[in-house]
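Here it is: the structure, laid out below.
Missing here is one protein chain; the remaining ones are kept as they sit in the complex.
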Amino acid sequence: MVVSTARALYADTDQMGIVNHAVALRWFEQARAEWLRRLGHSYLQMESEGMLLPVYELQVRYHKPARYDEVVLLDAVLQKAGPVRVIFDYKILHSETKELLISGSTLHAVVGRNGRPRRLTEPMMALLTRGQQSDAESP
Amino acid sequence: MVVSTARALYADTDQMGIVNHAVALRWFEQARAEWLRRLGHSYLQMESEGMLLPVYELQVRYHKPARYDEVVLLDAVLQKAGPVRVIFDYKILHSETKELLISGSTLHAVVGRNGRPRRLTEPMMALLTRGQQSDAESP
Amino acid sequence: MVVSTARALYADTDQMGIVNHAVALRWFEQARAEWLRRLGHSYLQMESEGMLLPVYELQVRYHKPARYDEVVLLDAVLQKAGPVRVIFDYKILHSETKELLISGSTLHAVVGRNGRPRRLTEPMMALLTRGQQSDAESP
Partner (left out) sequence: MVVSTARALYADTDQMGIVNHAVALRWFEQARAEWLRRLGHSYLQMESEGMLLPVYELQVRYHKPARYDEVVLLDAVLQKAGPVRVIFDYKILHSETKELLISGSTLHAVVGRNGRPRRLTEPMMALLTRGQQSDAESP
């Protein structure tokens, strides 16, 4: 489900004349934040409720280069919803051609403010499950 | 094989109080550049010889957080050496405790200046093979 | 004149719990790009026409911290319009309180693809002058 867009900055490029591969991680972060915001919640609120989601694993595949000033579509779906880990899958698409530029996933552990593992709260689990259903229903 | 070291900057941290996960990609880049330099070559020279190595796939696993001002050891080995793709494996270790903080790998395609696939030259293949042997002999 | 908005990512923060000072330069870049786009042109087109605008000087003042997930307003005006140098002034404002968070300016030289100094073309000068007038008329 496309949840947001981004435009490649000059600072995002490298001397190969394309967007540096590390920028994918910024776009993934923006995508999962907007995925959550669409449900009326935010990662900021999750942190204030004592649930942090550090990245434990990630993988990225680069299909075609993104270029300076291009607008990309940020597509995120929740592959796995808690209670102690969360996995998001991403697709970054060219906004005009709809070509797939980048795909990937991030696995997050759920930890408390002290950095120790914890479980998502029931309301948070319910919210994520609702988000997953919404993913499934979207075209 | 430990090929270099790096120190985490303040700019590398995020508000979780740890090094942001994206910094791993900087450390991986530095590690593979120094892996090559140790053999008397450099990625700069490869580019001037018309061989570019854009990242096509990457995966990262975060074992323990790195923190501000810590020095990390950058360990790289060449898992696969050409002729049309190259894979590096990395380990980022705490310089004092030697604990494993981050592991991962990057797969690179070999392309020419025009961005089209090409093969590594014979001398470059020989150099990488020599580097692999050196990896195997290191403790 | 407010030309765009941006939202602070987690990756933009540092362990002081605020947006790292270096992010101002990303926001300035986005602001001047959107200033130009509003006139029906783009920096991408300028580059294709052989006019590059590397940064030669910059100054930034931090009035109040920006924080994670906050939306900021990006305000840019063209202070000096060519023919051999261009100066932009910026203001970054909190989108809700309208408080000034960051101000600054960047001075750009005009160079060709070869990196040598050159003059802006007449049509480009006319465009920038039109942009300045539009700045002056905006509230």
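Letters A, B and C mark the chains in the order given here, with residues in each chain numbered from 1 onward.
Here is the rule we go by: contacts are C-beta pairs under 8 Å (C-beta built on N, C-alpha and C of every residue); 3 or more make two chains touch, one makes a residue touch a chain.
All figures in this text were calculated on a predicted structure; none of them were measured in a lab.
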Option from B:Q30, B:T121 or B:S134 whose C-beta touches the chain left out: B:Q30
Selected from C:V2, C:V55, C:I87 or C:M125 as touching the chain missing from the view: C:V55
Residues of chain B in contact with the chain not shown: 7, 9-11, 25-26, 29-30, 33, 42-44, 68-69
Residue ranges of chain C at the interface with the undisplayed chain: 16, 18, 21-22, 25-26, 52, 54-62, 65, 115
Residues from chain A at the interface with the omitted partner, ascending: 10-11, 13-18, 20, 22, 68
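Heads up, the rule we're going with is that only the chains that are shown with their structure count from here on.
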Chain occupying the middle, per Cα centroid: A
Interface residue identity across copies chain A, chain B - same or different by half: same
Centroid-based (C-alpha) most distant chain relative to chain C: B
Distance from chain C to chain B - Cα centre to Cα centre, in angstrom: 34
Centre distance in Å when chain A and chain B are each reduced to the mean of their C-alpha atoms: 25
Per-residue multi-chain contacts in chain B, two or more chains: 16, 18, 22
